[in-house]
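Just one protein chain is left out here, and the rest sit where they should.
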Amino acid sequence: MFENILIYFVIIPLVMLAALGLCRNIKQIRAVAVVGSLGLIALSTVVLLQYLDMRSAIDAAIAAGTATEQPAMLFTNTWTWFAPLNIHLAVGVDGISIAMLMLSSIIVFAGSFASWTIKQPKEFFLWLILLSTGVFGFFISVDLFTMFMFYEVALIPMYLLIGVWGSGKKNYSAMKLTLMLMGGSAFLMLGLIGIYYHSAPEGGQLTWNLLEIVDNDAIPHGWQQFLFPMTFVGFGVLGAMFPFHTWSPDGHASAPTAVSMLHAGVLMKLGGYGCFRVAIYTMPQAAHELSWIFLILTGISVVYGAFCACVKTDLKYINAYSSVSHCGLVLFAILMLNETAMTGAIMQMLSHGLMTALFFALIGMIYGRTHTREITEMGGMMQIMPYLSVCYVIAGLASLGLPGLSGFVAEMTIFVGSFQAGMADFLAGHGSLRLVFTLVACCSIVITAVYILRVVGKLLFGPVHDDHHRSLTDATWWERVSTVSLIVCVAAIGCFPNFFSNLIKFTFDPAIFSVLGLK
Amino acid sequence: MDSVGSIILFVIVALSIVVFSILAVTTRKILRAATYLLFTLFATAVVYFMLDYQFLGAVQIAVYAGGIVVLFVFAILLTSHPGHNSEKLASKRRVLGLIASLAMLFIAGGSLLARCGALSVTKPDVATPDMNQIGTAMMGVGEGQYLLPFEAISVLLLACIIGGIVVARKR
Amino acid sequence: MEITALYYLVPSLIMFCCGLYGFLTRRNMIAMLISLELMLNGVDLNFVIFNRFLFPGQMEGMIFTLFGIALAAAETALAIAIIINIFRWVNNIDIRELNQMKF
Partner (left out) sequence: MSPVIPVIILALPLFMFIFLGLCGSKMKHPVAGFLGTLGLGVVMVLSYYTAFTYFFSGAPEFISAAGERLQCVMFDQTWLQFTDTLYISLGFFLDPISAMMLVVITTVSFMVHLYSLGYMRDHHGVYEIGFQRFYAFLSLFTFSMLGLVVATNIFQMYIFWELVGVSSYLLIGFYYRKPSAVSASKKAFIVTRFADLGFLIGILILSFYTGTFDFTLLTSAPVEGMSGVYHVDINTAEGILSTFTSHPAPVFMGASVLTWALVLIFMGGMGKSAMMPLHIWLPDAMEGPTPVSALIHAATMVVAGVYLVARLFPLFLMEESALVIVTVVGALTAFYAAVVACTQIDIKRVLAFSTISQIAFMMVALGVARPEHHESLGYMASMFHLFTHAMFKALLFLGAGALIHAIGSNDYTAMHGLRKHMPITHWTFLIGCLAIAGIIPFSGFFSKDEILSACGSYSTLVYIWMSLVAGLTAFYMFRLYYLIFWWKEHEIPAGHHAPHDQPWTMSLPLIILAAISCVAGFIPFGKLVSWNGEPYDFMAHFDWGVASVSLAVAVAAIALATVMYRKENALPAKFKNALPNLWKWAHLRFYWDELYMFITHKIIFNGVCRALAWFDRHIIDGTMDAFAAITHKASDVIKPMQSGQVQMYTWLYVIGALLLGGITILCLM
């Protein structure tokens, strides 16, 4: 019954697209968006539960001696797509992908509510859902080619969504974002094709399938040195890695609310996920040797983004730079090649996805009322719109790592793991780079506090800056649904981190760390 | 060994092709150019006849000389301003064009002469295809038969008809 | 004296070069079209000549020429329709002044 369940992650959005085509008015459009995203949430929950069941069933089988080891992925399935080049629609998930799928479905849900009153809703939702098709497809794919295809499907609608529904310098931003991400895709494609042509030992059948590539472990060392940077940079651009991050502030500043949410919340995770799943997973040797370059870059991202966020006055810019900092931490932790740090990286993806989506949702809601995003032109929002302000404070506290919310557990896992990796390196005489950059990254918790509190202080507290704002209303019910759903998730991760941590770590155990030689 | 008559005929035809071609591109009056083109086309038709391609010659006269040139004449009359039917050519441009076409002539002619031996063949005494064969070749799908290009051409012509109507139609 | 293939090829080459000259130098679009016809005609002639002298038993060259004539006719008809239309719009058929649609 569950063999084909993953493909529904693509089918549901496609059905939603078809249903949207038939919609006649805004109510129907909203209904389609809400029902569809609820369906996605339900689906990912079912997959999660089934996944845990199956894992424990296999564990029991191993204990009974009827099975030998945990497979790397479950629900695997393959449909041939283009036989001559061996392209398949191959799907499969492990704990990490499931975490990402849950994140995406929740953010799509919240995003639907956040764009309740958007103009030209039909077209907007068409593109938005097309985008989420790409996202879901990416996370379920294990075939590099289809992965790349879904990746592009997720990127391209962004151009129209920002260009048409955006604000401010939207043409410039949309163009910049699309071009920079496409530039990344170019590197990525080069890398993926390179991987394909070395995916099998001499004379073997070439394959795009990740799991087979890892099994074959045939990419020559010299080629890894070339292909690893290609794929890492390709995905790293989407993960806002310094110095390829500048699309992020402009793009987010111009994008409409739901698009910012989806982009920062989910799309940027595609970058981190890809770096991990493709670059490091298939080329562990090169990852060991070349990680120092990217460690430096991502380490810089972490503090650099935070410092930049300290002086910006546009809410979206601040949040975009904070995303640079937090996503930098994701890539940074992945590069530590340490189980704990990598678990932390995935948790940070979840955590950042949720809280940045919350941030962008709130910024969109505030902007929709005040028509400005300059914190110098606002003040005392706590008196005017207490609900939104309280949510903003919660998001801020999550972002600066308050225990009990998601940011803390992710960051701490990363720091503990990175420190262990750094000290291990240091004591083994491999230099102190990891250690130093871990300490540098730790400093970000202070800088984050600075810019978050600066915004909270200026925007929410203090006297009301503009008397025109006094007549503004607090959140509507759909805005409440959107924010509450995100806050609940942020708090859930923050209060019960071990569930998520184990879900993710469980993945590392059988699959990845054997490859990386870390177990 | 060709007969003297045919040699004389060839010389006349060749000369008229050369002369009228040159005139067609050098005359300033556009209507005259069309006329010289007509003569060239006729001369070409004669060459086809001399090579025993009667059907081809007939098509040449009917389509080119009969159809296209008439189109030209109409177009010229429709588009030319009275007393404005000549154009002045910059001499620099003419010289450049002359150089280019002479270069082309020399290069192509040089390569022809280089293959002099292979081309110094007389007309073989083989019957040219008759109408029956041409018709069969046009309508068949086997080897050496051309139904597909034939149909392609017909679609092309249809497209041209429609295109012509669309383009020329008044708004 | 034999009239070999070479003799036939010379006028067709000259015709082609004349067409080229005309196409490069004339500004009137109809005149350019006339030059184009000359070039096409020269090429057609070549096909036929090679067919007749070198591959006498076959008919590809001739058939190709037939198609060529048909193509030339179609092309000329369409081109002239366009030229007349342009003339209606801008009252001019000088090729160098019709550059509004570039880029």
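Chains here go by letter, A, B and C, matching the order in which they are written, and residues are numbered from 1 within each.
Definition applied: contacts are C-beta pairs under 8 Å (C-beta built on N, C-alpha and C of every residue); 3 or more make two chains touch, one makes a residue touch a chain.
What you see is a predicted model; the values in this text were computed from it and never measured.
Peer 1: Using the whole complex, pick out the displayed chains that touch the missing one.
Peer 2: Contacts of the omitted chain with visible chains: A, B, C.
Peer 1: Have a look at A:V34, A:L206, A:L439 or A:A492 and name the one touching the chain we're not showing.
Peer 2: A:L439
Peer 1: Thinking of the whole complex, not just what is shown, which of A:W81, A:W223, A:W292 or A:F307 touches the missing chain?
Peer 2: Considering all chains, including the one not shown, the answer is A:F307.
Peer 1: Looking at the whole complex, which of A:I195, A:M382, A:A395 or A:L486 touches the chain that is not displayed?
Peer 2: Considering all chains, including the one not shown, the answer is A:M382.
Peer 1: Which of A:L48, A:V450, A:L472 or A:A492 sits in contact with the chain that's absent?
Peer 2: A:V450
Peer 1: Which one, B:A58, B:A103 or B:C116, makes contact with the chain that was left out?
Peer 2: Residue touching the chain left out of view: B:A103.
Peer 1: Hey, which subunit C residues sit against the chain that's not shown?
Peer 2: 20, 23-24, 32, 95-96, 99, 101-103
Peer 1: At which residues does subunit B meet the chain that is not included here?
Peer 2: 100, 103-104, 107-108, 110-111, 114
Peer 1: Can you name the residues of subunit A that touch the chain not displayed here?
Peer 2: Residues 176, 179-180, 242-243, 245-247, 250, 304, 307-308, 310-312, 339-340, 380, 382-383, 397, 400-404, 408-409, 412-413, 415-417, 419-420, 423-424, 427-428, 439, 442-443, 445-446, 449-450, 453-454, 457, 460-463, 497-498, 501-502, 505 of subunit A touch the chain that is not shown.
Heads up, the rule we're going with is that only the chains that are shown with their structure count from here on.
Peer 1: Report the inter-chain centroid distance for subunit B and subunit C in whole angstrom, where each centroid is the mean of the CA atoms.
Peer 2: Centre separation, subunit B to subunit C: 6 Å.
Peer 1: Where the centres are mean C-alpha positions, what is the separation of subunit A from subunit B, in Å?
Peer 2: Computed value for the inter-centroid distance: 67 Å.
Peer 1: Applying the document's contact rule, which stretches of subunit C touch subunit B when the two form their complex?
Peer 2: Going through subunit C, the ones touching subunit B are 1-22, 24-28, 30-31, 33-35, 37-38, 41, 44-45, 48-49, 52-54, 56-60, 62-63, 65-67, 69-78, 80-85, 87, 93-94.
Peer 1: Under the stated contact criterion, what part of subunit B meets subunit C in this complex?
Peer 2: So the residues of subunit B in touch with subunit C come to 1-2, 6-7, 10, 13-14, 17-18, 21-22, 24-25, 30, 33-34, 37, 40-41, 44, 47-48, 51-53, 56, 59-60, 63-64, 67-68, 71-72, 74-76, 78-79, 87, 89, 93-94, 96-98, 100-102, 104-105, 108-109, 112, 116, 119-124, 126, 128-129, 133-134, 137-138, 144, 146, 149, 153, 156-157, 160, 163-164, 167-168.
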